[in-house]
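The complex is shown incomplete by one protein chain, all other protein chains being positioned as in the whole.
Chain lettering (A and B) follows the sequence in which the chains are written, and residue indices restart at 1 in each chain.
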Amino acid sequence: MKQSRFLPVFAALVYAFLHVPLLILCAFSFNSSKFTIWEGFSLEWYRAMFNDAQLAEATWNSLVIALVSTFFATIIGTLCAYGLWKRNSKWLSGSLYLSLVTPEIVTGISLLALFQWIFRYWQVQLGMHTVILAHIAFAIAYVLLVVMARLRTAEPALEDAALDLGATEWQAFRLVTLPILKPGIAAAALLAFTVSFDDYVITSLVAGVDSETLPMVLYAMARRGANPVVSAISTVIFLGFGALILLSERMQKNT
Amino acid sequence: METALALTALMKTFPSNRVVDGISLNVPKGCFYSLLGPSGCGKTTILRMIAGFAEPDSGEIILNGRRLNGLRPYERPVTTVFQSYALFPHLTAAQNIAFGLERAGEEPTAIPAKVSLMLELVGLQEKGDRFPASLSGGEKQRTALARALVVEPELLLLDEPLSALDPALRKRVRIELKQLQKRLGITFLFITHDQEEALTLSDQIAVMNKGKIEQIGSPREIYLAPATRFVAGFLGAVNWVDGIGVRPESTHISRQAPANGVRLIEALVETSVFLGDCFHVQTRTNAGVAITAQVDHDEEQYANGDRVHIWWHPRDELPVRE
Partner (left out) sequence: MNRLRTLFLAPAAGFTVVLFLIPLSIIIGYSFLTRGVYGGVAGPWTFENYQRLFDPLYGVILWRSLVMSTAATALCLLIAFPLALFIARADARWKNIYLYLVILPFWTSFLVRTYAWMFLLRDSGLINSILLSLKIVHEPLPLLYNETAVVVGLVYGYLPFAVLPLFSNLDRLDKNLLEAAADLGATPWQTIRHIVIPLCAPGLRAAGVLVFIPCLGAYLTPDLLGGGKSIMIGNLIQNQFTTARDWPFGSAISLALMALVMILLMALLRRDGEEAL
């Protein structure tokens, strides 16, 4: 096939469009001035970032929430994917996929409505626990997506062979399917973690006063105006997430 | 002879059709028994019902006097060699073979010895530590066999285990498989659609079509004395002349009419097909019937358009009528 020059050039432009804004942001986070004119290299904004107590607490909250919800969502989602793979349940898989396409704002307000309703009868408030519950709920669908994709490429005869050789259904799952599924589960966990860590819309609606997360702080700062500390935070997040994705790719390769 | 497996009036219906329609058969102990039939005839379904992956709608499955209906696959003393081998990719060949022994609660110290023995038996002594991904097709097949045999099942099911191998390898493995079965004395139930395979390997064959059994017998009986037109045609080529069936290898050609005592027809040679070990000469009679005769290399050769006589001995006629 004759290749024209057009495609590679176009592709290069698109990649530039995708990556340059972020790279510029990273570059300017090292700018000694807070204006968008380069005035020299400086780590000033990173220092400010590390010294911000509110930021530190928000980051900690985000980490805790992400780790806890990833842990539960991965387990629940994996078991669910396996169960649905064995025999589908239209209402369950339909609901889970629906939750994936439901706009976040709708998910968020519906959860808020639920919690407010519950709090009328129980003496509880919005807080870390409501955020974690919300995160587990929406992360399950992501885990399901990834693990299901993996299961679809699996050979069903393998479990049959295990049963044939004397393994019970539970043993077949534990000894044959689960080990083979490991890379997919790891990738799903990583996805759940990044989705949880990065969430703003749902979190902002169901978080309490004591459970500010990093995206919430970032949002407030971004709204207030030009702030180079935001650039510094962005760079760190960008590098952090980038590293996680590289990790994910590595794990996917070890099939 | 003692019966190992008895199937009685097995029925299995899927929404649109009767996949298994009243199957009854007895497999003697130590027998190499084949279920032969075209795709979709129901043989795979029968296998799955015996193994425990499907339950019959009605009918009994009795193994050595014990009723298997309703038992889970892991409760049945039956193992299977799958068509795709289904080797566990995350375990080595040795670990694959050990799997059944571990599940049976075998002494952990006794397992390695049994696995080694089995690897030797199938000729994979050096390959125990390999993962399935680095085994050849033939080696995978042998590992699957070893894995199923090491637990000493009362019945071994083989689901077209040779179909994924290339023809040359297949012939070699066939012989090894037969020898292995004789040596171990385990009852084999082998399903295939390849009639040559069934004829070579089996002590007994059950020919199936559309969910029913057409005939059960030894390879000789089935080939030389087919009970139905389907069996006759499935096992090899047949010439049907006025309702009488004759196989090409029993059909002779000559220019002059031969001696008495034979059936005789005049025909015109249309074309010759070279099959390697002989020719199949296709002719057409004056009545328009097509007849194929087998001509060996040391016999006279015929050209298209030749007028010839086709003849055969009445004793070579197939007992079944068209």
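The rule is short, and it goes like this: contacts are C-beta pairs under 8 Å (C-beta built on N, C-alpha and C of every residue); 3 or more make two chains touch, one makes a residue touch a chain.
The structure presented is a predicted model; accordingly, all values stated were derived computationally and were not measured.
Note that the absent chain touches A when the full complex is taken as a whole.
Of A:Leu111, A:Leu126 or A:Ala207, it is A:Leu111 that touches the chain left out of the display.
Within the set A:Leu22, A:Leu67 or A:Val124, the residue that contacts the chain not displayed is A:Leu22. Where chain A meets the missing chain, the touching residues are 1-4, 6-8, 10-11, 14-15, 17-19, 21-22, 24-25, 28, 35-37, 75-77, 79-80, 82-84, 86-87, 89, 92, 95-99, 101-107, 109-114, 116-117, 133-134, 136-137, 140, 144, 169-170, 173, 194, 197-198, 200-201, 205, 215, 218-219, 222-223, 226, 230-231, 234, 237-238, 241-242, 244-245, 249.
Keep this in mind: only the chains that are shown with their structure count from here on.
Distance between chain A and chain B, defined via averaged C-alpha coordinates, is recorded as 54 Å. For chain A in complex with chain B, the touching residues are 155, 157-158, 160-168, 171, 175-176, 179-180.
Residues 51-53, 72-74, 78-80, 82, 84, 86-90, 99-100, 103-104, 147-148, 151 of chain B are the ones that touch chain A when the two sit in their complex.
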